[in-house]
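One protein chain omitted, others in place.
Take a look at chain A:
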Amino acid sequence: MKKLWIPLTYVVFLVLLIAPLIKIFTGAWANGWGGFIEAVARPQSLHALWMTFLITIIVTVINTLFGVMLALYLVRADWLGRRMKQLLNSVVDLPFAVSPVIGGLMIVLLLGPNTVLGAFFEDAGFKVVYAMPGMIIATLFVTFPLMVREVMPVLQEIGAQQEEAASTLGAYSWYTFWHVTWPSIRWGVIYGIVLTVARCMGEFGAVLVVSGNIINKTQTATTLVYQDVENFNVIAANSLALILAAVSVGLLLLMEWAKKRKEVH
């Protein structure tokens, strides 16, 4: 059996992971270096990459702050009450359970131009859906569990005693967080950041629904790849995909490193 399984594993690995990567690579290079540059230098490509970059930065910052905060509350805050904690705890996992497309749709239904809230914001000169804010909200929705789920177990494992010790030594919560809690959770947070960034760059469904995929306006790298494929612009699609894949591989390596550090400390 073993003799059969090992080659099979390799085959699956090759077909599922390596072959597409090679295909992307050769596809991007079909017209040589020039073709790649040309595809990436199109205004819509640059704009889409810029959008992806912006969304990634903003969402990662927000998700990191709130994720760590919520993890702290869920694990440490006694005043929250058990029921409330259980409720919040299951709500955190909602984005895992719901398809991103549905998530995006919920945002459109809630904040779209024809809704009360959407109209209110639009009147205030703030377009949510089919604009940057909606895309950020959609990406936040999709990435939200990543940080919380990464940090919570670490907090649970280290326990509250070091923090209690700090409080009896005169340290208030801010000081305790930076000097006692943070050094213990930072590798978990970094791991969470890597996951968030990867997810932000790769998110497609929710963003597609919320953005409307308007070229040079609300198009991200992934939705542009989708459009290029639709238009049989294979070289362009492969070139953008290659960039995304390269960043992802870089992130993966970073993640491995972070994981090792997390285990050590």
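Definition applied: a contact is a pair of C-beta atoms (placed from the backbone, for glycine too) under 8 Å apart; a residue touches a chain by one contact, two chains touch by 3 or more; residues count from 1.
We take it that contacts and distances are computed from a predicted model.
Chemist: Mind telling me which option in "Carnitine transport ATP-binding protein OpuCA", "Anti-sigma factor", "Cytochrome bc1 complex Rieske iron-sulfur subunit" or "Acetyl-CoA acetyltransferase" is what UniProt lists for the chain we can't see?
Modeler: "Carnitine transport ATP-binding protein OpuCA"
Chemist: Just name the one of A:180, A:194 or A:245 that touches the chain not displayed here.
Modeler: The one listed residue touching the chain not shown is A:180.
Chemist: Which one touches the absent chain: A:6, A:61, A:84 or A:169?
Modeler: The single option touching the absent chain is A:169.
Chemist: What residue numbers in chain A mark contact with the hidden partner chain?
Modeler: 161-162, 164-172, 175, 179-180, 183-184, 265
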